[in-house]
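This is the structure I want to talk about, given as structure tokens.
Yeah, one chain of the complex is gone here, protein chain that is, but the others are all in their spots.
Right after this comes chain A.
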Amino acid sequence: MAGGAAGEAQCLSYAGCNFLRQRLVLATLSGRPLKIRKIRAKEEDPGLRDFEASFIRLIDKVTNGSRIEINQTGTTLYYQPGLLYGGSLEHDCSPSRSIGYYLESLLCLAPFMKHPLKIVLRGVTNDQVDPSVDVLKATALPLLKKFGIDGESLEIKINRRGMPPKGGGEILFACPVRKVLQPIQFTDPGKIKRIRGTAYSVRVSPQMANRMVESARSILNKFLPDIYIYTDHMKGVSSGKSPGFGMCLTAETINGTILSAELASNPQGQGAAVLPEELGQNCAKLLLEEVYRGGCVDSTNQSLALLLMTLGQRDVSKVLLGPLSPYTIEFLRHLRSFFQIMFKIETKTPEEEHMGGEKVLMTCVGIGFSNLSKTIR
């Protein structure tokens, strides 16, 4: 850094396209420029994929003044973040990844925009790779509320469902803006009081959903009587372009923790056909697995919770998590390199035997982040 002008902060450099979203999101929030090299440099088809390009375009849409430079082959990306702008937007997501891929990052950015974000995302709503829109709706939104990001306008609305490979789904995501976030102390998950879920089916027999529900209930009923799984069969224009079905389950505790699990059928023309009964059972088992892992935050939203803790005021935040996912671990490293923040990590073994596996207590002091985009009048 030259002594003179307030130039740009130190540029961070990474290699490889993995964790691209994390890096772009954190670069945007921290205001530090970012360089990613060697994006699939050694592969036959080098450079950024269409879904990544679409993601970068989305980032460009929600920000103002960002500079994005991609080299000829697409193997190097330079990103100089602008300020988060927000507003009413529309974006066509690439059908090769589901909307969840995009939505996860938007959830991180949305509270810090200049204008409240109201975005229509089009593409695949549910697939087997990314967390589906249903799961994010059920888990991420309550999590945001804990940090003080709430209000009427916080919503995810599924207008149309779209299954891979062709997609055709549409959702609306709206989020209010906040100047500062509240610190959280979220160390007691509490006991699970109810299980809810959605079994959806598009362009297949509506009976599929019921069959999934039946089989899932058969497993979950051994633990809890309060189970209700909605069947959601969409027709006509709101059913997207490809057939498919799937299910997502959420377990809610008395303290408001929501754990989730989901499964979707194989996309049309890929892999063997899946029986709905089997899918229902597997999904229920996945939920039990998630319950075993436990924690106050769902395994898919660990990184979101940690990010919002980091971006809190200069107060101590605590959260109890299940085992950290590889994505979260990488996220923690990124958090350190972008925000110089380190979490205090303590492993907690539940005192009693029948409370699932080991937990991790994450503690940090927020960096005192304030929304620099928000205008004061």
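The definition used in the following text is that a residue touches a chain if its C-beta (ideal position, glycine included) is under 8 Å from a C-beta of that chain, and two chains touch if they have at least 3 such contacts; residues count from 1.
Definition applied: contacts and distances are computed from a predicted model.
Asker: Would you mind picking the UniProt name of the chain not drawn here, from "serine C-palmitoyltransferase", "ATP synthase subunit d, mitochondrial", "Bms1-type G domain-containing protein" or "DOG1 domain-containing protein"?
Answerer: So the chain that does not appear here would be "Bms1-type G domain-containing protein", according to UniProt.
Asker: Tell me which residue among A:I68, A:L89, A:L172 or A:L286 touches the hidden chain in the full complex.
Answerer: A:L286
Asker: Which residue, A:R40, A:K61, A:R196 or A:R217, contacts the hidden chain when the whole complex is considered?
Answerer: With A:R40, A:K61, A:R196 or A:R217 as choices, the missing chain is touched by A:R40.
Asker: Please identify which residue in A:N210, A:Q268 or A:S370 touches the non-displayed chain.
Answerer: The one listed residue touching the chain not shown is A:S370.
Asker: Residue-wise, where is chain A in contact with the chain that is not depicted?
Answerer: Answer for chain A: residues 1-10, 12-21, 29-32, 38-40, 42-43, 64-65, 81-83, 101, 104, 114, 129-131, 183, 185, 191-193, 219, 222-225, 254, 284-286, 288-289, 291-294, 299-300, 302-303, 313-316, 318, 323-330, 332-334, 336-337, 339-347, 352-357, 360, 363-365, 367-370, 372-377 touch the chain left out.
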